[in-house]
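The structure appears below as C-alpha cells.
Every protein chain except one is present and positioned as in the full complex.
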Amino acid sequence: MYPPNFEYYAPTTLDEAIGLLDQHQGEAKVLAGGQSLIGMMKLRLAQPAALVDINRIPDLSYVREDASALAIGALTRTAELGRSDVIRARYAILADAGREIADPTVRNWGTVGGNLSHGDPGNDLPACMLALNAEYVAQGPKGRRTIPARKFYQDSFVTALGPSEVLVEARVPRAGPGSGSAYSKMERKVGDYATAAVGVRLAVAKSGAIEGAGIGLTNVGPTAIYAAAASDFLNGKTGSAADLEKAGELAASASAPVADNRGPVEFKRDMVRVWTRRTVAHAIARAKGGA
Amino acid sequence: MEIAGDFRVASPVGRVYAFFLDPVAFTDCLSDPHQVRAVDADRFEGTVTTGVAFIRGTFRIRGSYTGRTPDRQIRIHLHGEGLGSGVDADLVLAFSESAGSTVLRWTGDVHLSGPIATIGERMVKGTVDQKAAGLFENARKKLEVG
Amino acid sequence: MAIDVEEVTGSTPSTTTRTIHVTVNGVAHRSTIQNRMLLVHYLRERLRLTGTHIGCDTAHCGACTVLVDGTPVKSCNLFAVQVDGRKVDTVEGLEKGGKLHPVQEGFHLEHGLQCGYCTPGMMMASVALLARNPNPTEEEIRRGLSGNLCRCTGYVNIVKAVQHAAKKMQEPAKGGA
Partner (left out) sequence: MAEAIAGGIGQSIPRKEDARFIRGKGNYVDDVDLPGMLFLDLVRSPYAHAKITAIRKEKALAVPGVLAVITGADLAAAKLAWMPTLMSDTQMVLPTDTVMFQGQEVAGVVGVDRYAAADGVAAVEVDYEPLPVVIDPFKALEPGAPVLRPDKKKTDNHIWHWEVGDKAETEKALKNSAVVITEKLYIPRIHVSSIETCGCVAQVDAMGKLTVWMTTQAPHAIRTVFALVSGLPEQNIRVISPDIGGGFGGKVPVYPGYVIAVVAALTTGKPVKWIEDRTGNLTSDSFARDYHIEAEMGATKDGKLTALRVKTLADHGYTDAAANPSKFPAGLFHIITGSYPFAAAFVEVDAAYTNKPPGGIAYRCSFRVTEAAYTIERLVENMAHRLQIDPAEFRMRNFIRPDAFPFKSVLGWTYDSGNYGGALKKAMEMIGYADLRKEQAEKRKRGELMGIGISSFTEIVGAGPSQTFDILGIKMFDSAEVRIHPTGKVIARLGTKSQGQGHETTYAQILAEELGLPADAINIEEGDTDTAPYGLGTYASRSTPTSGAAAAMAARKIREKAAKIAAHLLEVSPDDIEWKDHKFQVKGVPEKSKTMADVAFAAYTNFPKGMEAGLEATDYYDPPNMTYPFGSYICAVDVDKETGQVKIRRFVAVDDCGVIINPTIVDGQIHGGLTMGFAPAMLEEIPYDADGNNRAGSFLEYLLPTAVETPKWETGKTVTPSPHHPFGAKGVGESATVGAPAAIVNAVLDALEPYGVTNIDIPLSPHKVWKAIHAKDAK
C-alpha cells in the first residue's frame, strides 16, 4: 500500500497553515497525527493534493485548567489524556477514553484535535465532548470562532469545520464539586472501533440529586450521539436502579446503529442500554468519591 | 444496499419522463464534477469525481436504460469503476400524475465492490443515500424552474 | 558522530520532494526523498536498516514500531518528511558496544520470539514501555504491548522477556551504580 504523491508543507504558525489551506481550496488536508488520514492515503481512497503538517506549530499541545474550563490543545497526543494528573483527577471520562483509543502506540502519535475533527463516528473522544458539553475553538481565514461540540457533528465525516479552518482547542466546562464521569468502551479487541461506547458526565448534589448529566454515544449512529433525553431524564434523580435502567433505555432509543461484523442493530441498541446503565453508575460512584 | 425516495413536482408526467430519458440532463443533476455523453439511445458513459470525507476519486461510469414504459416507469443500470473499486446500481423510477403534478418514486439497489466495500464501507454507507437524494432533489428543482 | 550524506542524483527541486535531516541510531543523515515516502521505507530501503518490518499496512500489527524522539510510533503510518529534524531509534541501535540491550537479552533467554518477524517492533515497544514504567505488572506489560501483534508466541514468553529486562535494568540501580 503506497500513497500517491502530494505537496507537503510544514508551517510554523497557524496563520501560515490556514493560508495554505485556503490557497488549496479544499484540496489540502491538515496532517496532525495522521493516524486515520495516512491509512486512507495508502489505500488511495484519499488523494489530497497537499498536506499541511501542523506539528511544527508551537503551543498547540497542552492540558490546562483555569477558573472556567479545562483547555486541551489540538496537538495534544491522545496518550497524554490518560497521563495528565488534572484529567485523571477531575475529568476521568477523558482519561478512560485516553486509555481506549486505538492502541498504545497509535495513541502516542494520534492527536486530540484529529480525533475530534475527523468526524468519524467510531472515534472515542467526540462522545466524551458531547457528554461534557465542550466547545471547540476553530481558527480560519476570518479569525477564531467557538463551536459547541453538540452542534459540531453533522453526518459521518461531516462536521461544522470549514475547509480552511483548523480546530485548535477543546474547552471543557470546569468540573464543579461533586462531579463524576466515566467512559466505557465495548470492543472486540484492542485497536477496534467500539461495538458501542458510552461517556457520562454528571454531578451529585449534597441532596443526592443528579445535576448536569450528559451522555454521549460512540459508533452507534452516523455521528457521535448526544443522548439528550437520557441526560435530561437523569437530572434531579437519585440514580436508583430504576433510574439507571430508564436512562439506558432512553439512550438506546437515541442510538441509530447499523449492522456490521460487530453485530446486528438490536444487539448494538441493547449494548447502549447496558453500558449506559453501567457507565452512569460508575460516574455516580466516582462523583461520590469512588474510583 | 437499498435506497429509496420520492418527490412531487408541478410538471406534467410526460415532461418528467422525458427528462430522465435524457442521460445528459439527468446526470447533470449530480452535484459532483462530471462529464457524461450519450453513446446511443440506450447507453451513456462518462466520468464522475465524487467522494465523502477523505475518500475521493474519479469513477468511469457506464449507464444503460434497461426498461421503459412511457410515462410510467424507467429502469436504469449504472456501473462505475474507480479507486480500484466498483459501484453497480439498478434504479427504478416510477411516475404517476395527479392534478397536473407528477410524483416520482425512485428505488435503487446499490452494490459496492472492492476496497470501498471491504475497507471503506463504514465511511461510504450513509453517503450513497445522500448523493442519490441530492441528485433527485436537483432534478426536482430543475423541473420546477423549467 | 558520523555524518552520512546522500542525495538522489539527478533529482530536480520539486514540490513533491524534500530534503530531510534525521538522526537514526545516533547517525545523522541528510536525504532527499519523495514527500510520500513512508518512514518505514526510508529506514529499510534508503538507509538499509531492514530490521524494521512491515506486517499489516494499516497500523494494527506494530511490526514497524520505531522510536521517534524516544516515543514508539508505527513507522508505516508516518511519512519520513514528518521526522525531519528528529531522532529515530530502530532495533539496529539497541545493541551498544557489542552488549545486548536487556530487552534483547530477555527475548533471547525467555524464548520471547519464534519467527522473529514481529520481534524488532515488539522489542522497541518494550524499550519504551520500560522507560516509562520500569517495573510493570503483567497486566501493564500486556496492555503496553497491545499495539503489537505476534502470531507465534502466544505472548506468554514475551511477558517473561519484558519482566527479565525490567529486573535486569533495575540491578545496577540497586547496586548504587
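Here the chain labels run A, B and C in written order, and each chain numbers its own residues starting at 1.
We adopt the following convention: a residue touches a chain if its C-beta (ideal position, glycine included) is under 8 Å from a C-beta of that chain, and two chains touch if they have at least 3 such contacts.
Every value quoted in this text rests on a predicted model; they were computed, and no experiment measured them.
Looking at the complete complex, one finds that the omitted chain is in touch with A, B, C. Seen from chain B, the chain kept out of the figure touches residues 60, 79, 81, 84-86, 88, 111-119. By the touch rule set out above, chain A reaches the unshown chain at residues 1-2, 4-5, 43-44, 103, 186, 188-193, 195, 261-264, 267, 270-271, 274-275. In the full complex, chain C makes contact with the omitted chain through residues 34, 36-37, 41, 44-45, 48-58, 60-61, 63, 90-92, 94-95, 100, 104, 107-109, 111, 113-120, 123, 138, 141-143, 145-159.
Definition applied: only the chains that are shown with their structure count from here on.
Taken as a graph of touching chains, this assembly is arranged as a line, each chain contacting the next along an open chain of partners. Sorting all chain pairs by how many C-beta pairs they have in contact places A-C at the top.
Chain geometry summary: the mean Cα position of chain A and that of chain B are 35 Å apart. The geometric centre of chain A is 30 Å away from that of chain C, both derived from CA atoms. In chain C, no residue reaches two or more other chains under the touch definition.
Residues 15-16, 18, 34-36, 38, 57-60, 62, 65, 71-74, 77-79, 81-82, 84, 125, 143-148 of chain C are the ones touching chain A in the complex. Interface residues of chain A, counted against chain C in their complex, comprise 1-8, 10, 31, 34-35, 38-39, 41-42, 51, 53, 55, 102-106, 108-109, 190-191.
Across the complex, chain B meets chain A through its residues 52-57, 83-84, 115-116, 119-123, 125-127, 130.
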